[in-house]
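With one protein chain withheld, the remaining protein chains of the complex are depicted in position.
A and B label the chains in the order they appear, each numbered from 1.
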Amino acid sequence: MRLSSKHLTLIIMAALIVAAPFFFPSGYYFRVGALIFVNALAVTGIVILTGYAGQISLGHAGFAGIGGYACALAPVHWGLPPALAVVLGAAVSAALAYLVGRPILRLKGYYLGVASLGFGILVAMVLNNERELTKGPDGIEVADLGLRGLLKDWGLNLSNGEFWYAFTGLCLVIGAWIALNLFNSPSGRALRALHGSEIAAGTVGIDVARVKLQAFVISAVYASVAGSLTALQNKFVTPDIAGFMHSVEMVTMAVLGGVGSVPGAILGAGILTLLPQVLTVFAEYEQLILGLVMMLVMIFLREGLVPSILRKIRGRGE
Amino acid sequence: MSLLQIERLGIAFGGLRAVHDVSFSVEPGEIVSVIGPNGAGKTTLFNMISGVYRPGSGKVRLKGEDVTGMEPFLLAARGMSRTFQNLQIFQNMTVLENAMAGFHLQERGPVLADLLNLPSSRKRTRMAEEGARALLARVGLERAADREAGNLSYGSLKRLEIARALAMNPAVLLLDEPAAGCNAVETEEIDHLIAEVAKSGVAILLVEHDMKMVMRISNHVVVLDHGEKIAEGPPEAVSRNPAVIAAYLGTEAADADR
Partner (left out) sequence: MSEFLQFLFSGLTVGAVYALVALGFTIIYNASGVVNFAQGEFVMLGGMITVFAHAAGLPLPLAALAAIAATAAVGVALNKLAIEPARGAPVVSLIIITIGASIFIRGAAQLIFDKQIHSFPAFSGDDPIHVLGATILTQSLWAIGGAFAVFVGLWLFFTRTILGRAVLATSNNRLAAQLVGINTDFVMTLSFALSAAIGAFAGVLITPITMTSYDVGLGLALKGFAGAMLGGMGNPKGAFAGGLLLGLFEAMTAGYLSSQYKEAAAFVVILAVLFFMPQGLFGSKSTDRV
């Protein structure tokens, strides 16, 4: 029963990703799709941290920044292939999350939010200021991943947009699969238990500090990989990737869709990624509308879109 | 050597002595009750024994090992489990998952295996699920297994909490007012459950307001008043103890005055 709901989610996701291009009016939508997938991947990490474990981070963009700049710097300075740079970025993010998380995660609520925010801003500041390495606020070029060329050699000729759509879509499905695995596993139960009651979690033997740290590290890796993919896809990265607004976006996407739910994360990412695209017509109103959406959803759909909708459907069924 | 030994335990909050110099012990299969008027320090004592508060003085020994002030999750690994006066249920999980969480110490494993859903991880989950279902049957909640825990009645939640505490197969079980807020039928159900658990060899330490229940099921009663132990012994002896009667009558008289 539970197994099938996980597989159902993944199958629907994969089907949507495969089917959507048939309705694309132009190649531009491949790019929008890839943007959504990358954001959704980062947000899936937030679902694990905030939705499962109940911990807040307003600094996860910092890890996206590390992932992004790893892809910009490692190939140039250490001759690492970009694919390995992704792994390096994830490893550095994980290590940093482990070091920073230990003291930070003792804090709760607003304090945790602000401590993580401080961390994210420090990363952004380093990226802005260490011009010799990062070239500063104007950003830096990123090498090509090289996978598209490889596929071409094997006879699979994809446009740049198509390739990134397919590749990030695949990454998202894998990321969702991992997050859904975690949900019903012993580790996932421990995370959700501490969300429910930290004190009770302790009495059943859950090492709350350790388990929180696990969630923090896992979600940092998600953010880092998403950052790497963004940088590789754009072949360019700026310090904005690590900025406070990016952290806020991630959390908002997660909460908009329903923070405990992986499909919710993807829906939230979809809506908030599309919103500015739709609003380009009235670019001046973009901030106004974004702020309004954030407030309205939190006031009227507290649980987020997907859980609220599910509740409605179930309520009708009974 | 007793299974659980409390030696001269004490704590003060800002100069106020909440618990002072309390000693007693609990043997396997025994039900020991801590009673006392409101504000006597029962829950504080409980929180010190279970590692929520760090005692100011004295020692807690579990199976002879000094576990004073040890964190709850470490005590759990050493065989101490507890329930809470004001329920601490994982409201965000189903009834079954709550019980499964009780198996944490047995079901936990490498997080990487859990992320990748490796066979070893699935096996651990299956083990916990089987154990949890058996426990739910034991406390009469098997039919509620897939409901959200938040939707259960108060009495059912009390039993769920006991089930969760039993999941880890504890040597010592601390029950903080398990019958509080329950009706007569629910109280009796919990009564039976506790007696049965004790019979299986678990040492039970109980804080309870319901005197009838205490007198009925306890082997041994410890009486606290103003944070100090004023009497100790078998239920009948304690209920005849003049100091105990004075403590209870005293507060009741004070209550009547109000």
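The working rule: a contact is a pair of C-beta atoms (placed from the backbone, for glycine too) under 8 Å apart; a residue touches a chain by one contact, two chains touch by 3 or more.
Here the structure is a predicted model, which is why all the values come from computation and not from measurement.
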Selected from A:A95, A:L170 or A:M298 as touching the chain missing from the view
A:M298
Touch assignment to the omitted chain, from A:V32, A:I199 or A:I309, lands on A:I199
Which of these touches the unseen chain: A:L73, A:A97, A:I206 or A:L290?
A:L290
Chain A, residues in touch with the chain not shown (by the definition above):
50, 56, 58, 103-104, 106-107, 109-111, 113-115, 117-119, 121-122, 125, 129, 199, 244, 248, 251-252, 255, 259, 284-295, 298-299, 302
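Keep in mind that, in the parts below, only the chains that are shown with their structure count from here on.
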Based only on mean CA positions, could you tell me how far chain A sits from chain B in angstrom?
41
Where on chain A is chain B touching in the complex?
177-178, 181-182, 184-190, 192-193, 195-197, 199-208, 214, 218, 260
Hey, which residues of chain B end up touching chain A in the complex?
50-52, 71-73, 75-77, 81-82, 84, 88-93, 97, 100-102, 104-105, 107-109, 111, 114-117, 121, 124-125, 128, 164-165, 167-168
